[in-house]
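Just dropping this structure here.
The complex appears here without one of its protein chains, the remainder shown in place.
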Amino acid sequence: MIRLKKPFNGYISCDKELKDANTVLFGVPYDGTTSYRPGARFGPKSIRNESFGIESYSIYQDKDLEDANVFDYGDLDIPVSQASKVIKEVKDFTSKLLLSGKTPIMIGGEHLISLGAVKALAEKHPNLTLIHFDAHADLREDYLGEKLSHACVIRRCIELSSQILVYQFCIRSADKQEVNYAKENIQVNMQKYNFENLGNILNKIADSPIYLTIDLDCLDPSVLPGTGTPEPGGVSFKELREAVTMVASQGKVVGADIVELNPMCDHSGVSTIVAAKLLRELLLALNK
Amino acid sequence: MIRLKKPFNGYISCDKELKDANTVLFGVPYDGTTSYRPGARFGPKSIRNESFGIESYSIYQDKDLEDANVFDYGDLDIPVSQASKVIKEVKDFTSKLLLSGKTPIMIGGEHLISLGAVKALAEKHPNLTLIHFDAHADLREDYLGEKLSHACVIRRCIELSSQILVYQFCIRSADKQEVNYAKENIQVNMQKYNFENLGNILNKIADSPIYLTIDLDCLDPSVLPGTGTPEPGGVSFKELREAVTMVASQGKVVGADIVELNPMCDHSGVSTIVAAKLLRELLLALNK
Amino acid sequence: MIRLKKPFNGYISCDKELKDANTVLFGVPYDGTTSYRPGARFGPKSIRNESFGIESYSIYQDKDLEDANVFDYGDLDIPVSQASKVIKEVKDFTSKLLLSGKTPIMIGGEHLISLGAVKALAEKHPNLTLIHFDAHADLREDYLGEKLSHACVIRRCIELSSQILVYQFCIRSADKQEVNYAKENIQVNMQKYNFENLGNILNKIADSPIYLTIDLDCLDPSVLPGTGTPEPGGVSFKELREAVTMVASQGKVVGADIVELNPMCDHSGVSTIVAAKLLRELLLALNK
Amino acid sequence: MIRLKKPFNGYISCDKELKDANTVLFGVPYDGTTSYRPGARFGPKSIRNESFGIESYSIYQDKDLEDANVFDYGDLDIPVSQASKVIKEVKDFTSKLLLSGKTPIMIGGEHLISLGAVKALAEKHPNLTLIHFDAHADLREDYLGEKLSHACVIRRCIELSSQILVYQFCIRSADKQEVNYAKENIQVNMQKYNFENLGNILNKIADSPIYLTIDLDCLDPSVLPGTGTPEPGGVSFKELREAVTMVASQGKVVGADIVELNPMCDHSGVSTIVAAKLLRELLLALNK
Amino acid sequence: MIRLKKPFNGYISCDKELKDANTVLFGVPYDGTTSYRPGARFGPKSIRNESFGIESYSIYQDKDLEDANVFDYGDLDIPVSQASKVIKEVKDFTSKLLLSGKTPIMIGGEHLISLGAVKALAEKHPNLTLIHFDAHADLREDYLGEKLSHACVIRRCIELSSQILVYQFCIRSADKQEVNYAKENIQVNMQKYNFENLGNILNKIADSPIYLTIDLDCLDPSVLPGTGTPEPGGVSFKELREAVTMVASQGKVVGADIVELNPMCDHSGVSTIVAAKLLRELLLALNK
Partner (left out) sequence: MIRLKKPFNGYISCDKELKDANTVLFGVPYDGTTSYRPGARFGPKSIRNESFGIESYSIYQDKDLEDANVFDYGDLDIPVSQASKVIKEVKDFTSKLLLSGKTPIMIGGEHLISLGAVKALAEKHPNLTLIHFDAHADLREDYLGEKLSHACVIRRCIELSSQILVYQFCIRSADKQEVNYAKENIQVNMQKYNFENLGNILNKIADSPIYLTIDLDCLDPSVLPGTGTPEPGGVSFKELREAVTMVASQGKVVGADIVELNPMCDHSGVSTIVAAKLLRELLLALNK
């Protein structure tokens, strides 16, 4: 007889039963507001496909994804080009996960999708704190007239509630208005270039529910060329890995995302591997 | 003294004065509804940049673009992600050109932009005939729920007026509904795979105003790999060049476009050269 | 509630139940004897991943894969580097399929895997006829001392039984010994360069069970650069598509394979689309 | 004991002794006047490196390079950037070969190098006939002020002697001045687009010594994207192979070259294979 | 009416009037003496094209190019292959800029072009100091017999006048003769590998007019793979950005260049972005 195979095609080792899972991974293949180089829509599929190129075990944390209860749902079905509908889909799905007691981990896709997840989480946790790793401030009022743009996503998050606080790290690109907005708005705390003070901040916000949003372009383009808007002068893989592990281990993370991998700009395939390995470290650090 | 250079950066030899020009070339860097591989937004810029790699003179037609009155306007300023606004921009600009007595020639960008140009032309010429070169029928009612999609653009054009006729050539990909729609709708005439009967049809519609819309994926992917949705089994460059020249020389062409070049999928650069050369042949054939 | 998605990741529309299927598709991600450019191991995965870029409906045949009973099993689990074990795995799996009354359709991987399928089929059909589309004769006695090599696969098939006949098409590369072997061995019929006489031959062997093995490098490298040993001077997509349809429609095909797609050499992605579309045409033509 | 290997790194099977060879192959890694995309300097090395990917035996001609007396000299040592010195080096080396009774076969590099070889040959054969396969006429008086440019090479050859005749084939790009020059100059015979009349012309010039110069961009860019100035609308590999074989078999060829392969634009590697295979067919056809 | 667009295609925000500009940017698309991988000719065009991918505002310096009086002249018209003519064109143009009181900022192209600019500046400032960032010493007497070569450019500059001093940084490739020449020649001061002592040196030469020449291959190839002669072991983007800013802010810079970007080796596009961002930082730091 032919033995049927379990047709699993998700991220390595995230093949646990949904009902048992405490963490649910899902992808949002959207890049509709990308302003420079599109292709982030292929991010989730690439991360899953190439995840078999790394181990499920982390030598850094001495933990194995085989031992973690993570379920990979696959990608949400979303429209190609309407930002507001995409945000709504993400929000609704995230809300369902929260209702079921699951921690949502989202992979993009472009950065605008974070707004959907933050909407759902801010309803549950009005005092949500955003930890934001990015090369770009994403604090524009609008981008070429559009308010729902990857370049405005953090500002849109802040506008959800005056209780939301944002701690930005690695920022090295913005326009003057964004810098001024960050200075004048007490909700925003901008750390330029690197992760300085991350430890202190985590101590300070010890009891706050945290949403960690990682735009992969916080990495230097030498480490991750495969992103839509590469910005020279970023952090190393080691710095990002340690920062992610620190937040996920020490903080009270209630949701997270990894966005802006663009496989169309990743000819060597190395950027996808970087994203896949970072996701493993995030999932393991959350699995306390 | 430093001699100032004329800062021309348009398509080769299309540097005539706007007021003298009988033909106006413009680009629409939009790919917001692309369903498979995005990047057609970079089409107009690439075609202009690489046009210096070909001659302004055509040995096929024994004509030179230097002797043609074509003005390259550059690209329209359009929003990144809202299809309806893009179509409106294209329509308004095309209408202005028509009011000034100019023939509009548009370079894409994805195929949906043709709807904007056809709207403007159909207002002026209610009995407009569309000559449509494409691998795909583009006759869907909607695509994943979206009616303004590249996959539906010809159907949207047909719906503008019951007087509009469409002659499709080179079609080799569709779903069953599109094929049935084409059979049942008297406005649509589908020629599969190649340009058979093009000569007869041009004779038949001799007095009709023609809009020629060229989706470059009618070419075989060996000739033009650089497109969003390559479809094996297409025509050769020679076949397309001859068909374009025939339509533009014999027909009463009131507008035209060349769409769906995707430079992000054109690693060898050859697809861009194909598009640039085809545009030259089109412009020269229109310049009677 | 979160609605669970069917985690299908196979070739488009080949998601029927195994028990209902009359045709079973499976992949063999092996390229261990590749002598020039390795990477065919990624062929099956790429074909499946990119199959969503084409339609399930064929305008050529007016048939839809949605209406065909094909089950995509996924890839066999095979060792990385031992040819004889891989051939045994393929043979055993094929035999199981035949026992269940399923038609086996295999995607490679390199050409040596055909030997496994032919072994199984020749046991059931001692008078098997091989229809072989390829740029290379694959008739070597050995290749650098190895007898289990992609360069010897057809010779190994012939040696299975003196009843087996081979009809080769599109051959344009061989060494002198192979050419002489073909001339002197009555089991081999070599048609150089193209598909001439294919119709006559199909008539002649009307009642014989046929195994159709398609090495994609029979195509010209302009059409399919993504293969391990590209050989200039091949056939067009149209020629191959028509030949495949003819064999599958008119002949009594009891098994088939499509091998030697190498995604590592397919930077434009077009070769994978060619393979995916050809597979659709094969499956539809077999579905009488 | 360690057995020393013959450190041969030339084109396949061209490892005969210089003194026995009737044909000498040599490379000229020069691209100093390339106007669009440089990189042809890497042509000779790539052709040699990849020649192990094809057979030494030709199924078309039923001949084997193992049986031909060809010696691969390697590359000439030339300056990087001074055209006149390069031409002199090529001329001097070619003259030495002629003195030794060897037939020179040169691989480029850019097209200007042909001038060096033609100079040497025209000294020996004042009634030399050039058979010229190319997309471009190369008949300019000068290119941006330079007279020693790839775009002027055939004109410079014609100017060497009023006895020299040129038969051009496949031409599809020129400026108006070149076309007029060709019409008015009795030394030039231009066949546009393809190889029509090649047979008749070979008959007509049966006794003339022929220099065959093959600019690989006569091929369609789908077949050979890897060239500095790709020009859509060219011939197929089959057409070129047959034309080369016809000239070399029927004509009295006293020298030949294959130029303008640009490996930097050949990401799939297929262009290099095309050049390597064409060279084999040329060498075999010359080996009567 | 159709509103005419200002046909600006220069580097972001460098669209001020020439007469008002204190700084003039110009490109020299020359790579005629490149010895390894050519293509630097496309550097200026690529930097301009991709400059829209970065901000005009620098978060490092809190300055905006919108507020700087920089005019982008475009590229000089230069011959393709004659080094001495190119150097003369660059020298003449630079002299004109100096006469008009403009600071010249040149983008290459290969490193030899610096000789033209230094000639003009050394006429005006006989005590010119060269600050030279590079992986290679460029101190050869000649390169394969050519004295006008990128590999000799600094030696040629030194020979212009015995008053000229050179401070080299990041050097990690040279031959023994160059190292000895540097040791024995009091005009040359070589700092290997990095920017150590840059601050001290700037203090020491506080009143000297400085020409800053930046060969981008001083960067590590991981940061900038897109260069003709990559040399592992270079500095990071951060180190180079800080060094450039330090020289431009503290020194009396009378001219500068950024050379050796090679877009043909920049498949990910990241190298071009690095060059574009560095140019912004240089222009802003000069704008005191």
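So that you can tell them apart, the chains are marked A, B, C, D and E in the order they are listed, and the count of residues begins at 1 in each.
Definition applied: a residue touches a chain if its C-beta (ideal position, glycine included) is under 8 Å from a C-beta of that chain, and two chains touch if they have at least 3 such contacts.
The structure presented is a predicted model; accordingly, all values stated were derived computationally and were not measured.
When you scan A:Ile54, A:Leu144 or A:Met246 for touch with the missing chain, the hit is A:Ile54. Checked against the full complex, the candidates E:Pro126, E:Gly145 or E:Gly233 give a single residue touching the omitted chain, namely E:Gly233.
Among the residues A:Arg48, A:Arg140, A:Arg172 or A:Arg241, only A:Arg241 touches the chain that is left out of the figure.
Seen from subunit D, the chain kept out of the figure touches residues 1-2, 4-5, 7-10, 18, 24, 45, 49, 73-74, 93, 96-97, 100, 267. By the touch rule set out above, subunit E reaches the unshown chain at residues 36-37, 171-176, 179, 192, 220-222, 225-226, 229-233, 265-268.
Although one chain is not displayed, subunit C still touches it through residues 31-35, 37-39, 41, 79-83, 143-146, 149, 264.
Please note the rule applied: only the chains that are shown with their structure count from here on.
The chains that touch subunit A as well as subunit E are B. To find the repeat of B-C among A-B, A-E or D-E, check which pair has over half of the same contact pairs by residue number; it is A-E.
Centre-to-centre separation between subunit A and subunit D, using Cα means, comes to 56 Å. Centroids built from CA atoms put subunit C at 42 Å from subunit A.
For subunit C, the set of residues touching two or more other chains reads 220, 222, 267-268.
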